[in-house]
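Yeah, one chain of the complex is gone here, protein chain that is, but the others are all in their spots.
Letters A, B and C name the chains as they come in the text, with residue numbers starting at 1 for each one.
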Amino acid sequence: MESIIELDNIRTHFQIYKSLFKTVTVKAVDGVSLRINKGETVSIVGESGSGKTTLGRTAVKLVEPISGKLIFEGKDITHLRKNLKSFRRKAQIIFQDPFMSLNPYMTVSQIIEEPLIIHGVPREDRPSIIERALQDVRLMPVEEFKMKYPHMLSGGQRQRVGIARAIVLEPIFLVADEPVSMIDASSRAEILLLFEALQKKYKMAVMYITHDLATAKYFSDYIAVMYLGRIVEYGPTLEVLQNPIHPYTRMLIDVVPDLDPQNRFIQRNVIPGEPPSPINPPVGCGFKSRCPLGGECPNDAPQMREIAEGHMVACHRGW
Amino acid sequence: MSLFLREALREFWRGSLSKLGVIFLSIVIIVSFYTTTTMPLDYGTRFWSNPVFWVNNPKAAPPEWVNTFVSPKLLEHKVLSTSLPASVDAVEGSILKRYSVSYKLGVEQFPQFFNLEVSNLTYHEAPPTLILSILKPDGYSIDLYTFIVERPFENESIPFIRYTLEPKRVLLSGEVQVARALSNFISARYGELLSPSQIIDIGYEQIIFGERSALKSFTPLKGTYTLTLTLASRNPNDNIGSCRFILGGQVYGLMGTDLLGRDLFSGLLFGFPVALLIGFATSVITTALGAGLGIMSGYIGGRIDDLIQRFSDIVNNFPQLPLLIFLTFIFGGKLWVIVLVLVAFGWPGLTIIVRSMVLSVKGAPFVESALAVGASRLRIMGRHIFPQVAPFILSQLIFYTPSAILSEAALSFLGLGDPTIPTWGQILEYGFRNGAVYLGYWWWILPPGLLIIYSAITFVFIAMGLEPVVNPRLRRWR
Amino acid sequence: MGLGKTLAVRGLTLIAVLFCVLLLTVAVIGATGVSDRILNAMLNERLRGIRQVLSTQITDPDELNRAIEAIEDDLIHSYGLDQPWYVRMPSMLARIIILDLGNARTIQTFTGSRLVSDIILERLPNTILIMITVLIINFLVGLIIGVKSATRPGSLLDRFISIYSSISYAIPTWWLGLLMILVFSFYFRLFPFGGMFSAPPPTELIPRLLDLIWHAAMPIITLVIALSGSWIYITRSVVITTAQEDFVTVARAKGLSERLVMWRYIIRVAAPPILTNLMLGLAAYLGGAILTETVFSWPGMGLLYYHAIVSIDEALILALTYIFTLIYVISRFLLEVFYVILDPRVRYG
Partner (left out) sequence: MPYLEVSDLHLYYETVRGIVRAVDGVEFMLEKGEALGLVGESGCGKSSTANALLRLLPKNYIEYRGHIILGRHDLMNLSDDEFREQIRWKRISMIFQGAMNSLNPVLRVGFQVAEPLMIHRNLNKEEALRKASELFKLVGLPSELVDRYPHELSGGMKQRVVISMALVLNPELIILDEPTSALDVSIQAQIMNLLKTLKNELGITMVFITHDIALASDLSDKVAVMYAGQIVELGFIEDVLHKPLHPYSQKLVASVPLLKGNKKPEFIPGAPPDLVAPPHGCRFAPRCPFIKEKCMVDPPSSHLVGGGYVKCWLYE
């Protein structure tokens, strides 16, 4: 398969000013390697603070990693500053918050037109492209939606405008950062199905960032589980879900309630406590302090090991 | 954008305060326009602070319209002028041209003072003599004052013209000659001998315009007086361009006068454009500076941000008025100094807010998505960040205007205003310093203050009308 | 940790403010030559004094002049008048800080001292008396009326408050003072025209106190009216915003009485932001005090300021600017302390 984007041992850290004299480093992403092929979706699953959002932003070069390599279509673009335009045209991102991700002072058609202007699409071609993008995301009748401002739309409609803007340039790589987490449960599937259709149509490589394993299951080919800035388990979606190795992955699977009337009689297998802060992560395995397997682990960080075809896990003991 | 603007305007126009504000503002602008076109720009130096210009006005007189409310009625100020002789006689080779006016005293009050002004007098031979006399309603006549026009200079050519630039001005109430004339009149009329100093004690106007009720006390004599200025000369072509008889009243004009006799109405009128200028100049410069620095600080970030932030934080914590006083005192109260000093202390507040707004907008997903699409910095600034802060900046511009007007008024009130330009604050300062409040000169205190409030509240109303436009949480979209 | 450190940081900022103001004033008077004038005036005064003393000891006029010239050179050097102003800056700064600015031109204390520091120290308490009284009254008035109108948004009182606040923003405090004098002193003869005590002042404590209150009433009322409008309005908006918070609903659900909800869950939480606004308004209070003292001839620093301007007394104006900044910075710091005590969240920052 043709690789679209590769992340090689990416580390993205932030400096936060605590006070005049004190700054702390947040190790949001701390050594992640990942590869997404054409037409494939990789889900990045993790809880808040796991670094999944930062990873997505790093992948589309909205933030700069402090080390590691970013390879896009075979070219190293880690330190590309100028000539970013051709990359921007091919890599897009959709944001979580449908209310803040659209400029309130622009109409729907202006919002979708902007990427076309920036990338020099001739004026006369734009209306038909905008129309097609709106049809793609099923905002119809097109003429009615074109003139609307974001505040006149519902959350789901806004998110569809966001998708239309992202795909209007026909990118080959798309990061979807929790695109449905702020949308009503009953319309989530609608957005995700739409999304899937578009991915197939444009054969995009997609990084789907979510905290929800259940949607990841339906809409991705691979799952990468993140914990404290690192990927702890990676593999084909069904393989990971059916044969989870890392105790954290297992817990994530256990805690998702299915539609089972017996749910109320069982206690879920959840690890007590909360993840440590990425400001001062523990040495070695980040999960050590909470690990239900207990026992002694070596003090070094566990490396990714392949335990089945394409199924990798970073755990000293796990299997 | 245009649709947005239309919607914003509709939102603005919905509030009743904004309508009131717009009406008020139109009035301020119309009056300012009228003033600047009809009054000279150097009105302050040429007229307002020139005491001679106001010498014919009554001092500290309330406005004329108070007569509607008080009784007995107060005497109105009268300026009677004539330029054509009422009669011409030839007596013993002299030509007597009589210029006369009649003055009707209708209330039980004496005129405050009596002035005579002669301008553009022309003579051809010997200097003529001018005689001022008055015919009282009871038939008695008094020759009050006589003087001879200055003789020609060397090499002066005929005709000799006098009193062109400045009129010949006789303040009769201060002339000793008048006292003598009145002393004569009293001995002739009442057979009483009074010394000139006793005459001064009684008051010239009392004797001229009154009737004796006791030894040294006079009551006003109502009726019509004829005031005559006689030009006695050799040549029939000699004449007076115009002569004016000023009979000081107790009330004056629309707004009354101050202690120097200045017509407060004209001063108040001139205050309009000045207030507008100070308000707008200060707020425009302040907002431009404050918003510019705020946007720069927020958008560029890094060391420049640090620097601007620290600096604005410190200046923002300055106690304003003491430093305003100090700086205007040291640099002198010129209008531009006041404006600059107000700007110097006004910008940081806006900078701090705009910076934080820019920061929050800068991190907003819609800016990030524009970045992700590949938008240039310029495009992000112009298309995404600036429109977010622009309405706020506009409303701050309007909100800062009244505070500039009020600050200038306060400085003026402390005596630090620009002495060459009359402002409402200065009128109040002069009034306060001369005890207007202790003497109850309300017409000197109320109107300037009310005008300051009026001009300030105009902008407050507009700013409040803009509030729902600027603050999206108050917006009622559907 | 927390508390002390937070306060130390705030204190440092305010000291920086004070220092910057001093630097600014010194640079301004230095660059405009005003500091030369002040120092020369001090120098000449000293020389006059010295001449008087010396003339009793030295009888020969030439010798006297020579001696005085020598002293003058010494003094010129010690005042730094032989150097450019920016070299003198540190010593000038020090002079301002300890108010060693020589004699005032025309103003003196009641005991006859003309030293700038004596004059200022005599007036200072009078100003602080007015300012603190007004601050406290306004705080209470704002809280009581603001809360009342916040509990009934849209009511008659509430609408009155919003109009009143916008008008009071536009009314100059000092003009309101003039109006008060005109109405209550001139027409109704209810209050004195100005000053702090009647002449002669009562000697016994109680009448003296009553006399003080009688004289202070109008300046205080003026300041309260002029400054309370926006203050009530801000309190009202903060209270309304806080009242919409979820924890207020929770408190109601817990079955607390409305009174307790109001005090413990709304006002207690709204207090820090209200206090912040008081801090922001402090400059207005100071400015109001300066102008109001002038209007009511209240013998405080504001009136002194006015007299100093009228008599063009540079040294006194300089000292007063410094003192006003100092008052501002100190009261600001006190409010910061209250703020930190009230809001547990800033203790860790």
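As a working rule, contacts are C-beta pairs under 8 Å (C-beta built on N, C-alpha and C of every residue); 3 or more make two chains touch, one makes a residue touch a chain.
Quick caveat: nothing in here was measured; it's all calculated off a predicted structure.
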Among C:83, C:106 or C:257, single out the residue that touches the unshown chain.
C:257
Subunit A residues that touch the omitted chain in the full complex:
47-48, 154, 156, 184-190, 192-193, 211-215, 217-218, 241, 251-261, 263-264, 267-268, 270-272, 274
Applying the definition given at the start, please give the residues of subunit C touching the unseen chain.
245-247, 249-257, 260, 264-265, 268-269, 272, 342-345, 348
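Definition applied: only the chains that are shown with their structure count from here on.
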If you count the C-beta pairs in contact for each pair of chains, which pair comes out on top?
B-C
Centroid comparison with subunit C (C-alpha atoms), farthest chain:
A
Using the mean of all protein Cα atoms as the middle point, what chain has its own Cα mean nearest that point?
C
Averaging C-alpha coordinates per chain, one finds the centres of subunit B and subunit C separated by a number of Å equal to 32
Find the geometric centre of each of subunit A and subunit C from their Cα atoms only, then give the gap between the two centres in Å, rounded to an integer.
57
Residues of subunit C defined as touching subunit B within the complex
13-14, 16-17, 20-21, 24-25, 28-29, 32, 34, 166-167, 169-172, 174-175, 178-179, 181-182, 185-187, 193, 282-283, 286-287, 290-291, 294-295, 305-306, 309-310, 314, 317-318, 320-321, 324-325, 327-329, 332
Subunit B residues within the subunit A interface of the complex:
1, 3-4, 364-366, 368-376, 379, 383-384, 387-388, 472, 477
List of subunit A residues in touch with subunit B within their complex
57, 60, 62, 84-85, 88-89, 91-93, 95-97, 100-107, 114-115, 118-119, 147, 149, 151-152, 162, 165-166, 169
